[in-house]
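Just one protein chain is left out here, and the rest sit where they should.
Let's turn to chain A:
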Amino acid sequence: MADTPSNMPEDLPPQELSARLQQANRQLHQSEKMAAIGQLAAGVAHEINNPVGYVYSNLQTLEHYLSDLFRLTDAVERADSLEDLHQIRKSIDYEFLRGDLEDLLAESREGIERVKTIIAAMKDFTHTEEEEFRYADLHRGIETTLNVVNNELKYRAQVVRDFGDLPEIRCIISQLNQVIMNLLVNAAHAIENTGTITIRTRHEGDHVTLEFEDTGKGIDPADLSRIFDPFFTTKPVGKGTGLGLSLSFNIIEKHHGQITAASTPGQGTLFRIRLPIEQPGAVSDE
């Protein structure tokens, strides 16, 4: 206890202290982001394994189909009579092959498209390089995030999009995506069997509002005032960091917005986010 390190905060000037605090905050933010991504990675792996599974399998089938077809085309050179060719054509079940080849390719293409969408969404979602306020489309952010968390949601909840007309707002979209992800994953976890998650967006004057409403088990009134506190979680150890909502709160605050929650145990929870379209002090050029 006595061996206090020489660089204890008390020894530092206020500017240095505040710089350190900021750095710690950034690190906390980053680690929560990594934790969230790690959690998602397992889900995303499953999402990708399905299309990769059948595309890979189809490629193996394609190899057999091609070797059958080559038997036929090679025979064109060597066959003694047309009869031989007909014989081969019949033996490889040419009609079936032709029809199935088209399906096989169409399905495989669909699979690769899906993998592409997932990868693009992951990239869109993280935007690690972006730390500046820019105009961004919140609906696109919501769709991207839905793509990333699809695996968490699809077996539990039906997602209802009640979208209004939204202008682009000045924000750090990767951070807002993270807030949206936290709310969606929480909503999915609150739903015990199956339920509905409604996403509502509205434009009101110089603000926009986003609402995330679930039909889950709700939040105990005693807990409701603490949900934005750091490290507060009701999830079992190892399941939640207790940082998701607290960082969401910080992010919204940084955007000069408000995030509030209302909940009825047994009926569900509603999170409302209000964000200004313009950031105070920002020059709206670009």
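Keep this in mind: contacts are C-beta pairs under 8 Å (C-beta built on N, C-alpha and C of every residue); 3 or more make two chains touch, one makes a residue touch a chain; residues count from 1.
The definition used in the following text is that contacts and distances are computed from a predicted model.
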| item | value |
| --- | --- |
| Among "Thiosulfate-binding protein SoxY", "Response regulatory domain-containing protein", "Tripartite tricarboxylate transporter TctB family protein" or "ATP synthase subunit b", the UniProt name of the subunit that does not appear here | "Response regulatory domain-containing protein" |
| Absent-chain contact - pick from A:18, A:57 or A:225 | A:57 |
| Contact set of chain A toward the excluded chain (per top definition) | 42, 45-46, 49-58, 60-61, 100, 103-104, 107, 110-111, 154-155, 194 |
